[in-house]
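Shown below is the structure under consideration.
Missing here is one protein chain; the remaining ones are kept as they sit in the complex.
The first chain written gets the first letter, and so on, giving A and B; residue counts start at 1 in each chain.
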Amino acid sequence: MRFDEEFFNLGYLDTLSYKDTFVHRLDPRIKIIVTLIFILFVISFNKYEISGLLPFLLFPVFLLTAGNIPLKAIFKKVLFISPFAIFIGIFNPIIDRQVLIAPFGIPVSGGWLSFFSIIIKFILTVSTALLLIAVTSFPGICEALSRMKMPKLFVIQLLFLYRYIFVLLDVALRMVRARDARAFGNKGKDIKTFIRLISVLLIKSIDRAERVYQAMLARGFNGEIKVLKKYKLGFTDLIFGISSVLLFYIFRNYNISNYFGEIIKR
Amino acid sequence: MHMADALLSPAVGGTMWAGSLGVIVYCAKKLSGKMDEKMIPLMGVLGAFIFAGQMINFTIPGTGSSGHIGGGMLLAILLGPYAAFLVIASVLVVQALFFADGGLLALGANIWNLGIYPAFIGYPLIYRALVKKSSNTKAITIASIISVIISLQLGAFSVVLETKLSGITELPFSTFLIMMQPIHLAIGLIEGIVTAGIILYVRSLRPDIVDNLEVVKNTYSAGSLKKVLIIMSLLAIITGGAFSWFASTNPDGLEWSIEKIYGKPEVPERGNPVTENLSKIQEKTAILPDYTFPSKGEEQEKSPSWPAVDTGTTVSGIIGGIMVLALVIVFGMGIRIMNRNRAKT
Partner (left out) sequence: MSHHIVELKDAYFTYPDGTEGMRGISFKIFHGESVGIAGANGAGKTTLLMNLSGHLIPTKGEVSIGEITLCHKTRQEIRRKVGFVFQRTDDQLFMPTVYEDVAFGPVNLGLPENKVNERVKNALEMVGCYNLKDRPPHRLSEGQKRSVAIATVMAMKPDILIMDEPASNLDPRSRRQLINLLNTFEHTKIIASHDLDLILDVCERCIIIRDGKVFADGPSEKILLDESLLEENGLELPLTRQFYHLKRSS
């Protein structure tokens, strides 16, 4: 069932994010910025680019291995998510039939090139985004956002959201299990039952918010919440940041794949 | 309908990020100090509720396939525009991180497409106009359906614009539109029915909740600035539409529309120090190389803006690419082995 799987995946990624490795210890601000720069570099390539993109794989592979993240945690998700990109991309080979290259005498149309380019960009950006959260705890990300001047209300909101995701998912999971245990085929999964189920979940959530508010008041809540500062920008963080961006710059401006190819051919 | 990084150009992705960030900051400013403190845990918990609720699926009548709730309009009705926008944005942030739905750069676009329209158009302009305090079931149902449909249509239209302006897809603008809009009409209809159903059912079970929320919500609702924002969003849509019209005449997107809007005679390339310097900087950093303003050589209509590739480099690219992949894998395995050895000692 999709629900269980998503739930466990979420929990799994979350567990991984509390590991203690070199990349986990890096300042979340640096990781967020480097990741965003990485994505910008990757998608700045023209729509037919393939070989120039490949060296960029180094970054997700580095996060994966240095962060001690099991490959399957990322791989499965990258394979299955966002059909939208593939759905849109698949039209390119149909529409753009002009042959652009003919390596080893095999003609390849621009449409296929751009399709594969989309797929590679997709793999690079999605795996890196997942790896970012696998090597950075969510509270760490929130701390970084707060220190990068995101509005406090928004950051606090994210923290509460994170805190209660697991609680409410658990409630929802139990409700769905109860429904599915009594639903045969698609009966019982109709809109009407769904509306009732989700309304009850909503009521439970609002009541919970009220109790949480009471608990906050019990401890002197006066409208202010402090976001903890745990990380300090250190020498290692800067080295990591500078060297990563430098590497991206080199990969972007010199087609490493082509250079290697030239060397081999000679 | 999540936008994906791979379909976006840096320019479009960056613009959408800037827009969404601006609205987040604006909403937070608007709320802070004025709202009921109760809203702080309530917003977070409702975000978690949407998240959990989206995992419960139902069978879409007549199709047999399953759907889930989007929740944007529901949040807007429960929390009002500003708080709802922040909650939608935070749900999308968590989805982008944990599920990689779309990706991090596309997040800006997704927040815009799924947040702005229900929070600042569907709810205040449509739902609020149609539903009064004493409204009956029918009015609420109709208002929900119409407001959700319009919000989703605008969202889908934005997806088409953003993708098209990024110039990655080959789909013609009109085909793309025909693919997207009707599907979202159907989705909107169902989402509208579900939204109304939830509001009505909760009201019948626990009228106190609905009344309470009304009170909490009203502590900060104000008129004038909201209007400004609505006008801003409308302007954005109109300009977006104009851009897209220009873009649709040429698949290469943004640079073309800019060229068409400014026109060459009025803005001569060489004479403009700003564009010249910009191009220089861009050439140097190469982050946005495909968006430099067209140079003399590329102005001829027949030549594509992409360089023709000669076979020699292509073959090197393939061989070299395989080598790069192999090296990356070796690199990864090296670190793995290093880690394992360190763990042992």
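Details
Everything below uses one rule, namely that contacts are C-beta pairs under 8 Å (C-beta built on N, C-alpha and C of every residue); 3 or more make two chains touch, one makes a residue touch a chain.
Quick caveat: nothing in here was measured; it's all calculated off a predicted structure.
Residue A:Cys142 is the one among A:Cys142, A:Leu173 or A:Ile195 that touches the chain missing from this view.
Annotation: of A:Lys19, A:Arg163 or A:Arg179, A:Arg163 touches the absent chain (contact as defined above).
Touch with the chain omitted from the figure is made, among A:Lys72, A:Lys149, A:Arg219 or A:Arg266, by A:Arg219. Mapped onto chain B, the footprint of the missing chain covers residues 41, 208.
Hidden from this view is one chain, which touches chain A at 14-15, 18, 137-139, 142, 159-160, 162-164, 166-167, 208, 211-212, 214-222, 224-226, 228.
Simple rule for what comes next: only the chains that are shown with their structure count from here on.
Centroids of chain A and chain B (each the mean of its C-alpha atoms) stand 16 Å apart. By the touch criterion given at the top, residues 2-3, 6-7, 9-10, 13-14, 21, 35-36, 39-48, 50-51, 54-55, 57-58, 61-62, 64-66, 68, 77-78, 81-82, 84-85, 88-89, 91-92, 94-96, 100-104, 111, 114, 118-119, 121-122, 125-127, 129-130, 132-133, 138, 141, 150-154, 156-165, 167-169, 171-173, 175-176, 186, 189-199, 201-203, 205-206, 208-210, 212-213, 216, 221-223, 225, 249, 252-253, 255-262, 264-265 of chain A touch chain B in their complex. Those residues of chain B that touch chain A in the complex are listed here as 1-10, 13-14, 24-25, 28-29, 31-32, 37-38, 40-49, 51-53, 55-61, 64, 66, 69, 86-87, 89-91, 93-94, 96-105, 163, 167-172, 190, 193-194, 197-198, 201-202, 205-206, 209, 213, 285-290, 306, 308-309, 311, 313-321, 323-325, 328-329, 331-336, 339.
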